[in-house]
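First up is the structure itself, then whatever we jot down about it.
With one protein chain withheld, the remaining protein chains of the complex are depicted in position.
Let's turn to subunit A:
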Amino acid sequence: MADLKSWQELPCGAIIEDMKAVLDNKTGAWRSARPVWNKDTCINCLACWIYCPDASIVVKDGRMTGINYDYCKGCGICAAVCPPKVHAIEMEQERK
């Protein structure tokens, strides 16, 4: 608790400039369904990357490389926007 800031040290309007604070909050723990990516059928259209609200689609050199489950909340939008003919992302229930 010692490292918590007092109210006088906080920014006006709860603006967060230190993005590390965002990275510390691993929102993946909220997930009840996980997107599972099939790299063999993926065509790298990157629609999932555009739509992901939490920057959980990992892209390197213009190619989809995987999903960051530390932050993915399992909203399913990546699976929804993946072209139906491609169907490279499928949602699966998280096991207890």
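The rule is short, and it goes like this: a contact is a pair of C-beta atoms (placed from the backbone, for glycine too) under 8 Å apart; a residue touches a chain by one contact, two chains touch by 3 or more; residues count from 1.
The rule is short, and it goes like this: contacts and distances are computed from a predicted model.
Undergrad: Given the choices "Succinate dehydrogenase", "Zinc ABC transporter ATP-binding protein", "Multisubunit sodium/proton antiporter MrpC subunit" or "Pyruvate ferredoxin oxidoreductase", state the protein name listed in UniProt for the chain not shown.
TA: Spelling it out: the chain absent from the display is recorded in UniProt as "Pyruvate ferredoxin oxidoreductase".
Undergrad: In the full complex, which residues of subunit A touch the absent chain?
TA: Within subunit A, the residues touching the omitted chain are 4-8, 10-17, 19, 21-22.
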